[in-house]
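Single-structure report; data block below.
A single protein chain has been omitted; all remaining protein chains appear in their positions.
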Amino acid sequence: MMDDFFFSLLLAGISVGAVYALIALGLNLTFWTTKTMNFGQGSLMMLCAMLTVFLSSQGLAMALAVFGSLLVVAAFGVFIERWTVRPALQASGGSMGWVVSTLGFGIFLQGVAAKYFGSQAVAFPDVVFTAQDFVTVFGQYVSLQYLVVLAVAVALILALELFVRKTVWGQAVHAVSLDPELALVQGIPVRRLVLGSFMLSSALAGVAGVLIAQIGGTVDPAFGFDLVLLGFVAAVLGGMGSSMGALAGGLLVGIISKLVGGYVSTAAEHGIAFALLMMALALRPQGLFGKAEVSKA
Amino acid sequence: MNRLRAFLSALVADWRLQALLVLALLLGAPLLSPGTVQIASFVLIAAIFAQSINLLTGLAGQISLGHAGFFGIGAYCTGALVKTHGLDVTLGVPLAVLLAGVAGWLLSFPAKRVRDVYLAMMTLGFGMVFFEVVREWNSVTGGTMGLPGVPSAALRTLSILGVKVDGLAYFQLLLLITAGTMLMVRNLTQSRIGRAFYAIHISEIAAGSIGIPAGATKQLAYALSGALAGLAGALYAHLVGYLGPESFALPRSIEVLVIAIVGGLGSIAGQVLSATLFTFLPERLQVFAEWQFIAYGLILTFSLIILPKGIGGLLFEPPRFIRPRARARAAMLRADAAMLRPADQGAALEAERITMRFGGLVAVDDVSLRLEPGRITALVGPNGSGKSTLVNVITGIYRPSAGRVRFAGRDITGLADHQVAAAGVVRTFQDPRLVPHFTVRENLLLGAHRQLRHSGVAAVLALPGATAEEAQQLALVEAVLALADLTAMADRPIDTLPYGTRRMAEVGRALLARPQVILLDEPAAGLSEPEMERLTQLIRDMKAMGLAILLIDHHMDFLADLVDDVVVLDSGRMIYRGDIAGMRGDAQVIAAYLGDEAAHA
Partner (left out) sequence: MLELQGLTVRYGAVQALEDVSLQAGAGGITAILGANGAGKSSLMRAVSGIAPVTAGRILLDGQDITALPAAERARLGIAHAMEGRRLFRQLTVEDNLKLAWSFGARKLPLATALAQTYERFPILQEKARIAAGLLSGGQQQMVILSCTTIRSPRCLLLDEPSLGLAPIIVQQIYAFITDYAARSGIIVVIAEQMAALALRVSSHGLVLRRGRAVLQGSSAELLHGHDGKTLAATYL
């Protein structure tokens, strides 16, 4: 008989872990097409969750609220690519201007959200089920919300994996990550793919935000900022560029951090994730499934 | 605009004006209200903090998104040591600086192995985790309640070595410390360390070819930057007297980034202006304080795109990397190019039975080569014959699948590229790997990097010994400039000069690394006739100095009068070794280049 506490932590860890994997995938996507990552990804997560709260409070049906928020966030993805990443890549001042630009935009969104929605945490409504709904599995109480979150995250991850492996557009994305010039010369519309990758990456961030908010119950402007780090750790642990790796890494981070958080201190959750990152970089920088994409550019 | 810039730069760099300004502030401070003095103190602290970013990002090209962590380490370290353990401030602050520096060193440990963006993420994580550790570690930091009671100037509880220090005196002390720090940062920029930082920022491979190890250099940058930020934090602690976690969270990291970027990465004066601006604004403009986060976000998003060089770039000329005093000294020295002659003659380089395989492809197949001092050997062959691969093996970029490389009695096979360069085997690249914003002189001086043996401390403090050594190398640079006919454009940024000039500069830079063996990869590519003549002369001079020279090239007329013997490769194998005249008539060589029919045409 498993300890109830342990089991609930495990389940929580698996659920959030799957969401971290989603975040990792979002980061991976733009990394594939442009070798950049949105350091303000967390703010997109927050924005999607906040907009969902706002829209549903205005009377919109939950599904529409979520969908509408995703659209907004995807639109921001386009903006980010066009106005913060692309100009930074083209500017001659150094290759990392985009880190500051994307971070800055994330800060900007956070500031706007604080101004407009207030800096207090707001309750996140139930999208599916309620926090009290549960099923019994092997005598343990399992929150339905956690299960749904897990299911959605895993479904999206598998969908993305299939997309990249099986569809032509997915193959094209892979091709661009390997040799953008060669892709161009074969007629692959690289620019469109880049835009699409940013839109999809932002949408994934939005979904991740909604899912985390659902589990956590509240959302505030600073929410999400630290999640980009957790997503990154998941990506590194699993291996940059591997979807299955992202899932493995995410689960690992999620479970370990929740267990540490439960048995030691909730404040140690980020600390342990960071420690995992340091360990991974020290011992195996390419992660579990990654190919050594870790040499300097 | 350029004249205004030149004027302002000269103004700001004039030490008399600097001294005057410091003196004026020192003496004028008592006339200001205590409130103003305190804000001015914050400006100074912000200026030091901004310098830490300037060093890391402006010079070394690394990004830190969690610098509040180092700031906080400095603050809490001195706070705890002085308040809780009774250490004197004169001990607390330096220890805090040391600890912060060590933290920077440790944090950047993956620098050798991963992309810079990983390091950026680590700094983000570091900032986050530091904040949480501070909130939890009650015994040391007071947790969320904070750490009150740190001896503070503002609260008049501060005494240094038994002497009471109030707000005014602290400001004056800060002034001196800030001035000293700025001076040291400027000395660092103009030293071999600053040049090395900038080199790895712009081109890691070029830096490696001179013997500058990228990973270790980045770690040094993070360590120094951490230490500077720690200093700012420690000084902050003894100003405010109360340390709460909120002061060391993300907004602090964002703020220092904004100050540094708006000030202009690379510009010390710009940073001071920016620190002043962003310290006064929130104080004077309440509305600014409300919109601060939004404003900072927008600034960070667009400033590097719209105004990449910041205020500093607008008002001042770009910083230079050679100390004027060293230059002045060098002008008094007489250097002769003959001084570049290798110390011990007679070291030959032997490549024995080198084979290089990439997967299923054999790029180099059992090739042996010997380079003798005072001889010029050409390595030729059709495209894809393995010439560049062979040179890459010799210089340590690849480890050969089979075979050995021996030099001066040592087996240098498999050594890293910067180690091979350090051993005396230097190469140039097909496309000149020079540092774009450096002048010709600075680029050449970078070649002498390994010859500068003085310590970092000596460099930062601009000790006479360091200056003397730099002057010596600068004199040699002057000699090489003359040799390569580059004196006229020595102080122009290399990216404004024509291709032929850059080629010459790259060869010159390789010379300053005091090689015994030099490998030139297609030095004549893209050169005009007169440029090729100058290059030929330079190579002849190098031969006369006793260097062993390997030339890869395709321009046979360029090679004809120059080389002593030639080695021809085809599909990875050596198909001819001998003199050029013989090569021209050799049927195998002709077949290799033009195909069988042309051989018998």
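As written, the chains take the letters A and B, and residue 1 is the first residue of each chain.
Just so we're on the same page, a residue touches a chain if its C-beta (ideal position, glycine included) is under 8 Å from a C-beta of that chain, and two chains touch if they have at least 3 such contacts.
The model shown is predicted, which means the values in this text are computed figures rather than measured ones.
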Touch partners, limited to displayed chains, of the chain removed from view: A, B
Selected from B:R341, B:R404 or B:H554 as touching the chain missing from the view: B:H554
Residue among A:S57, A:S119, A:Q186 or A:T266 touching the omitted chain: A:Q186
Which of B:Y242, B:W291 or B:Y499 contacts the chain that the document leaves out: B:Y499
Footprint left on chain B by the chain that the document does not show: 359-361, 382-384, 497-499, 502, 522, 525-526, 554-556, 571, 584, 590, 593-599, 601
Residues in chain A touching the chain absent from view: 168, 171-172, 174-175, 178-179, 181-182, 184-191
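Following the convention adopted for this analysis, only the chains that are shown with their structure count from here on.
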Distance from chain B to chain A - Cα centre to Cα centre, in angstrom: 35
Chain B-facing residues of chain A, complex: 36-37, 39, 83-84, 87-88, 91-97, 99-112, 114-115, 225-226, 228-229, 232-233, 236, 265, 267-268, 270-271, 273-274, 277-278, 281-282, 285, 294-297
Residue ranges of chain B in contact with chain A within the complex: 61-63, 65, 109-110, 113-118, 120-122, 124-126, 128-129, 132-133, 135-136, 201, 204, 214, 250, 254, 257, 261, 291-302, 304-305, 308-309
